[in-house]
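Left out: one protein chain. Kept in place: all the others.
Up next is chain A:
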Amino acid sequence: MEGMSYARTPRVKIRELKDDYAKFELRDTDASIANALRRVMIAEVPTIAIDLVEIEVNSSVLNDEFIAHRLGLIPLTSERAMAMRFSRDCDACDGDGQCEFCSVEFHLRAKCISDQTLDVTSKDLYSPDHTVVPVDFSDPSGEESSEQRGIIIVKLRRGQELRLRAIARKGIGKDHAKWSPAATVTFMYEPDIHINEDLMETLTLEEKRTWVESSPTRVFDIDANTHQVLVVDPEAYTYDDEVIKKAEAMGKPGLVEISAKQDSFIFTVESTGAIKASQLVLNAIEILKQKLDAVRLSEDTVEADDQFGELGAHMRGG
């Protein structure tokens, strides 16, 4: 019995990769793994976000808690988050922001002195730590085209002032969505589409056209030369069953057979910018491994059962 393994070897193929976007195929595994990965990416991969705000002066039109909430939602670069400590298990401090292991301090000072409204943005947040800064969304290709702008926090008119101290901490999306590194994570089953060619040839060109057009998304097309119906984009299929219903309505049931492959998934991952999309996937795998490790049976549970087991054997034997 020992040494037997039911572990699989999933295959991965990356289709598209950008800093904040990834599209990949995941094969030879099941929906439970795909879904666990998706859930972990959304709710359990840690990032850093502002969690505590001390407002010194606020004469803006927005109240203190409104500004604190807006600050919390600003994505901060969080490559360091995996190695950081949660402030609740940090023993170097009481989570008050004085400790480099679990928190990063930010300062914001802005006062409007002209007649023009002043935009206070995420660029006005200063921290002594260069590894944790508000995410830069400026397009690297369009150099200084529309001046580098951050996320607007509040607008000030003449004489209004905002001065505050903010502490950013490590956290997870399960606690508050501001810590979620994922904008969207989705997966779809890869569709398996089979056209019944013999039955298809009984259709006139006009019938083929109406059938092809019955699909809300462009999954099928007609070859201009051979007038054959072809599957041009299987992944455009949304499992809407429209073409199947259309075939039945035309009196040709079984014209096409569509099923979802149970072991192939197409993932789309979009990141908020806090961490790279590729790193998000890797972190999710790592977190899932840690979670599994945490649910291993502890030694004392096993020992307690061994004793009980002997007792049970006695009882059964006697």
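Convention: a contact is a pair of C-beta atoms (placed from the backbone, for glycine too) under 8 Å apart; a residue touches a chain by one contact, two chains touch by 3 or more; residues count from 1.
Keep this in mind: contacts and distances are computed from a predicted model.
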item	value
Options "DNA-directed RNA polymerases II, IV and V subunit 11-like", "Translation initiation factor eIF2B subunit delta", "serine--tRNA ligase" or "Ribosomal RNA-processing protein 42": UniProt name of the undisplayed chain	"DNA-directed RNA polymerases II, IV and V subunit 11-like"
Residue of A:R158, A:H176, A:K245 or A:K261 touching the missing chain in the full complex	A:H176
Which of A:R8, A:R149 or A:H194 contacts the chain that the document leaves out	A:R8
Hidden partner interface residues of chain A, rising order	1, 4-14, 17, 24, 26, 29-30, 32-33, 35-36, 39-40, 44, 88, 172, 174-176, 278, 281-282, 285-286, 288-289, 291-298, 301-302, 305, 308, 312, 316
